[in-house]
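Just passing along the structure, written as structure tokens.
Left out: one protein chain. Kept in place: all the others.
Note that the chains take the letters A and B in the order they are written out, and that residue 1 is the start of every chain.
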Amino acid sequence: MKILETKNLIKRFNGVNAVDRLSIKIEKGQITGIIGPNGSGKTTLINLLSGVLVLDDGEVILNKTKKLSRILPYQIFSYGITRTFQNVRLFEQMTVLDNILVVITERNAFSSLFEKHTEYHYKLAKEILQKVGLWEKKNQLAVNLSYGQRKLLEIARALAMKAEIYLFDEPFAGLFPEMRKVVSDIVQGLKRKNKTIILVEHDMGLIREICDYVIVMNEGKLLAEGKPADVLKKREVIEAYLGN
Amino acid sequence: MAYLIHLAILFAIYAILGMSLNLVVGYTGLLSITHAAFYGIGAYTTAILLTKTGAGFFTSLILGIFITIAVSFLVGIVLSKFKGDYYSIGTLGFNTIVFAIFLNWQNLTRGPLGIPGISRPKLFGINFDNNFVFLILALVFLILVYFVSRFIVNSSFGRVLKAIREDETAIAVFGYNTLYFKLIIFIISAVIAATAGSLFASYITFVDPSGFQLMESVFILAIIILGGLANLRGPILGALFLTLLPEILRFVGFPADIAAQMRQVIYGVILVLLMLYRPQGLVGEYKL
Partner (left out) sequence: MDIIPQLILNSVIAGAIYTLVALGFNLIYGTAKFSNLAHGVIAAIGGYAVFYLTKTLNLNVYIAIILGVTLAGLVGWASNKFIYLPLRKRKASNMILFIASLGVMTALQAIIAMLFSSQFKTLSQDIGTQKLFKIFGGVITQTQVIILSSTIFIIAGLALLLYKTRFGKAVRAINDDEEAAQIIGINTNKIIGLVFFIGSAIAGLAGILIGFDTGIEPTMGLDLLFKGMVTSIIGGAGNIYGGILGGFLIGFVENFSIWRISGEWKDAIVFMLLIVFLIFRPRGIINK
């Protein structure tokens, strides 16, 4: 089932189409990799899908029924979508624990005035942080964590959403092999629960290893798509990378 | 001794103002430089009601709160369209507009002449004309404001505010409509400032526009930056320090009108020095 589709998505910056009439289809329960040379529009795509950037044209279709030409960031939660950021965007001067608590407590502004976090929230935060091995650091400020720990916290935050669709923007970048295994296990664990993952990455080995499907972007357009082994052999894909 | 009580009342009023601004600047990260406007709305509402009608202090307080809710709601909505520096510039503009209203809507406010003869509060026969008794009232308000602030800051709402300060987009994508959070805290903060205004009007028994200019907003900002942002004790320390400062100056022997300017020079220098050497102020939990 195509859980997410885009039709002719366009995003303009200074007269250039960073995303250029992009039409893609994402299969539910799969790990779909998005690859392409630098500047091909991968992160812009993720930003459009998460409402961080405004669509200039085109639409996003969810679950084959919901057609969206406008997405506001706070709405994606209700659509079952969550994301991580390429350059980790944590709440730096808040603790590890607070970084998780803050995204799982009451969302209604007015009601949240009258809520202190409950047992339920605390337990959920503990569960998530233990899964990524950050529970011991729960009272440390996010700004004081190591790079790898920051990446893990970023992912933990997204996991706490218990979403249907996960947009991961370069979650493996800069990580040592042990950490990479942790992240890879998390991603594949999500797939086992029939969740959908869209993964922007540069590491071709990883792409081959864990992706079910690959979409190649170049200069904002769709260049190629298919199974990893097939796509990575295609001439135009190799040229796109070498040419840049 | 009488003078100490006077200072203590001023301290309490400025501590309340500082706590209110801290909610918006320190916890939410919105650099708002317009609090003197809401301070003034509270003050003028009390002044006008108490001198032109038979209404009492507490009635005027409530009316002032309602007016402030309406005004801050509208202003908050308009300001929400501005990002970064433009937000702060917009707040400067709003303060200017409100000051112009105080100065020029003479039918209502008597303009630069001000409104004299505001009476002290009347409650259960307590004699608030006695400054010491008024000090108790002011401190009661301060304690109330402290507990309200603590309640807000420790709630889930307060945690979201801090996240907005750290990275508004990052918290938004997790399902939080940051506009509502910012608007609500802006309104709450404005209401607290207006309450300080009502207290001020009734204490000094005279209001005029000069107390509600841009420089007053800058002064309140200096209080919380000096004391330290995002800490409940910060504004209290800052208010303490900056209310005592003019007295130290008088001791040193500056003539009255120079003293006012000297104070302003010092506020400006303090702001610059803090930015250069200690942006977290005395006890701040948030480093700018």
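FYI, a residue touches a chain if its C-beta (ideal position, glycine included) is under 8 Å from a C-beta of that chain, and two chains touch if they have at least 3 such contacts.
The shown structure was predicted, so the numbers you read here are calculated from the model rather than taken from an experiment.
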Chains in view that touch the one left out, judged over the entire complex: B
Full-complex contact with the absent chain, from B:Ser88, B:Ser119 or B:Asn177: B:Ser88
Chain B residues that touch the omitted chain in the full complex: 29, 31, 33, 78, 81-82, 84-86, 88-90, 92-94, 96-97, 100-101, 103-104, 214-215, 218, 221, 225, 258, 261-272, 275-276, 279, 288
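Here is the rule we use: only the chains that are shown with their structure count from here on.
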Geometric centre distance via CA averages, chain B-chain A, whole Å: 42
Residue ranges of chain A touching chain B (in the complex, touch as defined): 50-52, 72-74, 76-78, 82-83, 85, 89-94, 98, 101-103, 105-107, 109-110, 112-117, 157, 161
Chain A contact footprint on chain B (complex, rising order): 152, 154-157, 159-160, 162-163, 166-167, 169-178, 180-181, 184, 285-287
